[in-house]
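The next block holds one structure in the form of structure tokens; read it before the comments.
Of the protein chains in this complex, all but one are displayed in their positions.
Residue numbering begins at 1 within each chain, and the chains themselves are lettered A and B in the order written.
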Amino acid sequence: MSTPVVFDAATRVYPGSTTPAVDSLDLEVRAGEFLVLVGPSGCGKSTSLRMLAGLEDVTSGAIRIGERDVTHLRPKDRDIAMVFQSYALYPHLTVGENMGFALKIAGLSKAEITARVTDAAKVLDLEPYLDRKPKALSGGQRQRVAMGRAIVREPQVFLMDEPLSNLDAKLRVSTRTQIAALQRRLGITTVYVTHDQVEAMTMGDRVAVLKDGILQQVAAPLELYDKPANAFVAGFIGSPAMNLGTFRVEDGAAVIGEARVPLPRTATAALTESEVVLGFRPEALEMVAGYAPDAFAVEVLVAEELGSEAFLYGTLEGASLRDPQLVAKVAPRSVPPKGSRVHFRILPDRMHVFSPATGEALPTA
Amino acid sequence: MTTVISAGPGHEPGPARRGRVRRLLDRHWYAWAMVLPTVLVLGVLVLYPLFQGIYQSFTDLNETNNRDLICTQTLGGGEDCVPNPDRAQFVGLDNYVDLLTGERGHFWLLLVNTVVWTGACVFFHYTIGLGLAVLLNRTFRGRSLYRVLLIVPWAVPAFVSAFAWKFLFNPRFGLINSLLSNVGIDPVDWFNHRWTSMFAAIVTNVWLGVPFMMVAILGGLQSIPADLYEAAEMDGATPWQRFRHVTLPGLRPVSSTVILLGTIWTFNMFPIIFFVTGGEPAGETEILVTGAFRAAFEGLRNYSLAATYGVLILSMLVVYAAMYRRVLRSKGEVW
Partner (left out) sequence: MSRRPRGRDERSLGASVALHATLLTATAIALFPVLWVFLASIKPQNAIQSSKVTLIDHPTLENYRHVLFDTSFPTWFLNSVVVAVFTMVIGMAMSATAGYALSRFNFPGKRGLMWVFLITQMFPVAILIVPIYSIMASLNLIDTKASLVIAYCTVAVPFCTWMLRGYFDTIPRDLDEAAALDGLGPFKTFWYVILPLARPGLAVTAFYTFLTAWGEVAYAIAFILSDKKLTLGAGLQQFVPQFNPQWDLLTAGAVLIMLPASLVFYFAQRHLVAGLTAGGTKG
């Protein structure tokens, strides 16, 4: 039995500021779902989470957990648990006391607390450390204690604020899968904040992308990747990032250097300007030998050969992109040398077209 | 942590003003509750007397005219009160004029003494404290023992150290004079000359005040990241240059605070002058605070004159603190 969470036009304006940190956020987190809030720093993702936690005032709008309106409830009355970026473990309490603290405050019996702490410790491999102070633990162990503290509460909602950002790269990858697996097993609705789009893509059932306090798109990871709603989402999701550039439109084709790249008719029909924002992912590029009308020339600056795949970084001739360099995925082990000049064309159905005025995606099919 | 509105959904906003007060209370009541005891005590025992003192400095209040009523015991055991015909009167700026022109008291002498006293004490507190802190900030054996022993003067009550030093400076049987005569210098009659007397007081206060500075600066030193020193060393800085360009700037937040506090404290440091020199010779080593105290408590107790001293001291320190802040700010310090 898990609970949905609803943000209903929830807005947060910090005192002394005129622009909202979170602007009228409408978002439904489904029961039992793992939802990731992602965006660049300052986009309002942490503020949204803290509004849900009750650590941040809601200026207007409402937040509901299940049927309950929690907008003005105190944190402790919301039946939620949170994992902090810094873990926020009480330094003067042992691991076991840290995990059982909320239960103790809630007035549970000692036996009950011990039972629940031991259970959680078993799940998280923390049993040998229950009597230690947080100081004596490694970063990964502390992270698990923070998780354990949330689990023992058996709350309706888990909140996680960049819980992996203090771990080293390797540990982050393994912990990532552990958290996702644990959440699926417990089936508790979870809201997870991160700035790392790889974490977002790998962990979330659905991902919500925020920018400047405004929700850009909520969708399953692959849908975000394949059908970004606007140029920002397109550029933010995916690594290496999508190539984006603004190009002139002539006779239903975008002018990229000497190449004429035909645009889908549905897109040109929706287009009101004489320019277009074109997006194409590194793997949507095909290397062509010699001349083709829709192929543009690229001078290779750097080649990254990773063994199983390879990426070329180069400059576009006669045109420019938002990022200074174009990225293309090429077949490994036969990469063109640095300084060479190669031609690419965009695979026709892998092209993203956006309005230059609004950044919104234009229909391509 | 930001405060959280605890008003429930059923909370109806009343008339605008009452609703506002109510909201403020809901939101801030525990912060206010936490500062309330302090505010009450300070309000009653510091702010109220302070304003009273400012008022009194414009009157001629003294021991003889401080009653509003004169009461006589009647035969029935009750009291009969009539307004005091001689009660204190408003005299405008008379007290200030008298003090500043030297009509009464020796304001300018006391001011010079206070400035010399404060300047010398703070200078030696800071430089000696800094020197010892830098030494103690290294790692070597016995460091924590040195640290404990060097802080000892802090734990000695001020008047005890005053007596201890007065004892050492005693012209007849003091250790300092007997040491001097051992190396062939004539004994000094310390408390018979203005500046030797002041010197004795300054030595005492420096001895007393260095530990606080040392501990505060030591804390500041420990908060300077070690990699700054390593970076400076990689850049080829000599130890002196590292001190000059890493240590001193890194200490600035601590230094600016302790120097300001130290100046204020020393300016108003009462017991040392009072007990070590007692103003000897003939009041030539009084500072403003002891002068004010004597006005208030010795001879005819002149409360209004003491209050006038107090207001002058307060205004000088406020001006000093404001200028100090402005200078710091112009140098880009956030304070």
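In this section, a residue touches a chain if its C-beta (ideal position, glycine included) is under 8 Å from a C-beta of that chain, and two chains touch if they have at least 3 such contacts.
Just so you know, these numbers come straight off a predicted model, no measurement behind them.
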item	value
Among B:Leu99, B:Val188, B:Ile202 or B:Ile313, the residue in touch with the chain that has been omitted	B:Ile313
Contacting the left-out chain in the complete assembly, out of B:Ala31, B:Ile185, B:Leu248 or B:Met323	B:Ala31
Among B:Leu130, B:Ala201, B:Val246 or B:Ala296, residue touching the chain not depicted	B:Ala296
Identified contact with the non-displayed chain, of B:Leu93, B:Val112, B:Leu149 or B:Ile185	B:Leu149
For chain B, residues in touch with the removed chain	1-4, 24, 28, 30-32, 34-35, 37-39, 41-42, 44-50, 52-53, 131-132, 135-136, 138-140, 142, 146-161, 163-165, 167-168, 172-175, 178, 207, 210-211, 215-216, 218-220, 222-223, 253-254, 256-258, 261, 264-265, 268, 270-271, 288-290, 292-293, 296, 303, 306-307, 309-310, 313-314, 317-318, 321, 334-335
Residues in chain A touching the chain absent from view	53-55, 74-76, 80-82, 84-92, 101-102, 105-106
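Basically, only the chains that are shown with their structure count from here on.
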item	value
Inter-chain centre distance, chain A versus chain B - centres from mean C-alpha coordinates, in Å	56
